[in-house]
Structures are given as structure tokens and as C-alpha cells.
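One chain of protein is taken out of this complex; the other chains stay put.
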């Protein structure tokens, strides 16, 4: 639906007010990263400084947490890409017994509160005698990343005409060629978008991670510790700002990728 | 001479649905063969069985004498023009057309030259760099055809290829397809639900209903001598009347009588006019003869009787056709 008439004034104010509510707290992070105040959250900041950026860059614990988060996000995204795409292809392309169940199963890890996923995985790990490691974090993350990839891929599979696969095979492409030359190029942007969002989600996850990390520290766990028992507020401010900047870029990229995809993939109809 | 495609007792069942049921069929080499029928009649499934997208649940399929059951689409020297063209959206026109050669490992320069040639054949030379999305419906149709022809297939399958085009373009493409088919001497198998299209283009027509072939014959056979009430009705909406009324048989047989064969005749039998519909060249009359409804087409220049009037009509019994089966 789109209208060429102008919005009622009340609606416009409500909408813009809503936007301010959504964006202002994030903007605030950027100001606090430069405040000279170390002990409280005083507003307005008594003075501005860039020294805390340098201090943060020199902190080994921050770097280690960041490295672990990146590693976990990369592996879980890869796993999610494989499982999510396979499942999406099966659900979108064929009818089989249990198809409905699978599409429900996939959204379960995000439909149920994270704490439930966390505690049940933790009890499963202890039941199976699996010690906590990077891999237990990865498994927890992959569980809910799958749905992100799945949603993106299934939408693209549905938009991409099934006749394209028929056409490729009809023209002499075998299964491998059909996948590489026709299927993959058509779903690539959806996978890239889904992958980036899954990465962002994993990079940020804290609730499930607190149950599956043991005593390892990902960046969100580091943040959580700072929030519960603040030790060095200025460093936390800077880390918070860095995290915001890092998440903005994939969002913008994903936006442009999926927007273009809607034009190309649907054009055969 | 070997037939291009033969079906012997071919069935394709989906669970309890008999999409194609014990079909026997022989498509001759070099002919333009139409499969005509309403949606769900099994004609498209038959086409997909020839292409290899579907495998038969029973029976035997041969393509130029070679067994084809279980052979995947990419090992069949048969190519398809798809209903909505199915052009690859991520490739330009030239790469679309060249696809068949690319997967066979033909080098870039050679396959592009062949694709240009193929585009020339469908009068689209110079369109290679465009994207499928930038073309009109008629042009996409031609690209799909050029793409199907590049592999030099033995049989070309066309799945309602003109369905998405407007009337004028459709008539033009019908003519061109027919010309191209004659020039190449290829076997074309053409699926359509449009009886005019089937009758005007095809050498022979197979009429499908309920997963079975109702009748196979030349266009004239199908039209003049429908084998069943279904064929008579579906192809050219004939009057199906008791044979004794038509004047060709006894009362428990049925005959087909084409509306255009009924003429206004002062010496004919009495008929009540229940409706008149002006169609430009002709006027359609709904008639009632002793409780039997009939449709007649009379040239528009003749004086049309009014609704409720009684008029007199007749027909040449030789134009009526006694049908073999009623159903």
C-alpha cells in the first residue's frame, strides 16, 4: 500500500516521535564514549576526551573477548548457512511427510525464550558429558542462527521459479551444473544477507551463551560482567560505541543486497 | 521410419490421482503435434514425461526408438520452451541462449557465435546483451525458443508457449512457429488449451481429458468427426443431439452437429428462438426444437429472428457426425 496523499499531522508526529525513541538512546552511546566523567553517568558530560579509545585499544581482555566472539560467529554462521539452506530448499521445493513440523521446528529456538534454549542445551551437554568449550557456544548459536538463514533462503526459493531448475536440466545441465550455474547465483544474495544477519545475531548473543560458555568470555559476556559489576565505565562506553558501529555496516549491506534481489529474482514471472 | 516419440501404456499416477492413465501415443518424425485439453487433463504431464521431468509409474516411452524411462532430462536430446519462458534472471539474453552449449563444455567464443546465430533465427539479432527483464513478452518468447533450439534437439516441446501473449501477437507467433518448424523439419510437440490454436497449427491433434487421450487425428478429423461428446463439445462447442433428430441414425445413438451447419430455411423444421447474441461476423442463436436445445451460427447479414419467435431451420444430414462413444 502506498499513498500519494500527505500523512495526517498527528500520525506524522507519532511516527517521528517513535523514531526518536528508537534512535536517541543509541546516539547517546556515542556521546558517552567521549565523556571525561569516570565514576557516574552524569549528563551533560562535564568535558570531552578521546583518551579512553586509546585505553580500550590497549586492553587485552577486550581483544580476547572480541576474537572469541568473531570465531564463534563465523563458525555458527557457516553451520547455519548449510543447514538453513538445505532445509529451506526442501521445504520450499517439495512436499513431504513432516514438512509442516520442520518449518515449525526451525522457528522454535527463537519463538521460545532464549533462557529455555540455554538451560536445555546446558542440561543436554551435562547429560552427554560434553565439557564446555568454544564448540558448545557454537552449537548454541547455530541453533538459533539457522532460522535467520532459513527465513531468507525460503523466501528467495519461493520467489525463484521452479521452472528455472527444469529449464537448466532440460538444456543439458546435470545436478552439479544446475546448482552452480542456476540455483546458487539466484540465492546468493539472500544467503549473503541471511549470513550477515546470523553473524550479527551470534556476535551479540548473551542469554544462551551464559549457559553454554562455561568460563569463556565472549564480548557480550564481557559487557554483561561490566554491567553487573562496573569496573571501568569509560572502557565500557568505548566498547559499546565500537559494537554499534560494527553492527551498522552489515545492516546497511543486507538492506541493499535484499532490495536488489527482489528485482532480479522475481523477474521471470 | 521411426516415430519421434512413442508411448505404450504410459501412466503417471500421483498417489490416487491418475494424471496420465495408460496412454498410447505415436508422434511422427517431423510433424507438428498438438496436445489439446482442459487444465488437469494430463497434457502437460505427458509433455513433462517426454522431457524427463516426470518419470512414468508404468508403461514404456521411446524417443526415436530409444528407451527413455529413468533417463534424466539432461541426457535427453529434447528441449522445452516453458510456459512462463523460465529465462535465467541472472544472465543476459546471450548467456541464456548459450546455456545449453556451456554445460556441454563448448568454449566461450564458439557458444556465443552459435547463440547469435540462434537469436538471428528468431529475429532477435543484437539483443544478446539485454537482461530478460528488459524484454517484452513476445521477445522473451523468442529468446526461450532460441535457447531451446541451440542444442539442435530431435524434439522440441512447447508448453502453452503463447498463453501469456495478447491476441494479435499470439496469431503472429503461431504463424512464425509453424514456418520455423517446417523450415527446420523438426518434431514439435505443442501443449495448449486453446482449440483454435491447436486446430490451426498442428498436423495432428490429441485431445486429452481425465488423463486419457480421447481422440487423435488431423485437425479436420477432430473437428468434423469427433469421437465422443467430450471432443465434440470441447473442440468448437458442437451440438450433441439424438442421432434420429440429426438424421443420421437411431434414437439411442448420439450425433454431433456443428452450429455453423444449421441454416435458416423456410422449408425446415420449426424451432423456438430462446436467445440471440450478436458476435460481429455471425449471430449466435439459441434454439429449442421439441425440447432439445441447439445452438446455431448464422451470418450477420441475415435477418435475425427475435427472442420468442418461431423460426424454421434445417441442416444437411451429411454434415452431422454419428459419434462412436457418448462419453
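Read from first to last, the chains carry the letters A and B; within each, the first residue is number 1.
Convention: contacts are C-beta pairs under 8 Å (C-beta built on N, C-alpha and C of every residue); 3 or more make two chains touch, one makes a residue touch a chain.
Quick note on the criterion: contacts and distances are computed from a predicted model.
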item: Complex member absent from the view - protein name from UniProt, among "Mono/diheme cytochrome c family protein", "Nicotinate dehydrogenase subunit A", "Cation acetate symporter" or "Transmembrane component of ABC transporter"; value: "Transmembrane component of ABC transporter"
item: Selected residue (touches chain absent from view) among B:9, B:38 or B:70; value: B:70
item: Absent chain, residues of chain A that touch it; value: 1-3, 6-8, 11-12, 14-15, 18-19, 21-23, 25-26, 28-29, 32, 40-44, 82-83, 86-87, 89-90, 94, 96, 98, 102, 105-109, 111-117, 119-124, 127, 142-143, 146, 151, 174-176, 197, 200-201, 203-207, 210, 220, 223-224, 227-228, 236, 240, 243-244, 247-248, 250-252, 255
item: Chain B, residues in touch with the chain not shown (by the definition above); value: 63-68, 70-72, 75-78, 114, 117-118, 120-121, 149-150, 152, 154-155, 184-186
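Convention: only the chains that are shown with their structure count from here on.
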item: Computed distance of Cα centres, chain B from chain A, in Å; value: 52
item: Complex interface listing, chain A residues touching chain B; value: 160-161, 163-164, 166-174, 177, 181-182, 185-186, 263-269
item: Sites on chain B touched by chain A in the complex; value: 51-53, 72-74, 78-80, 82-90, 99-100, 102-104, 131-133, 147-148, 151
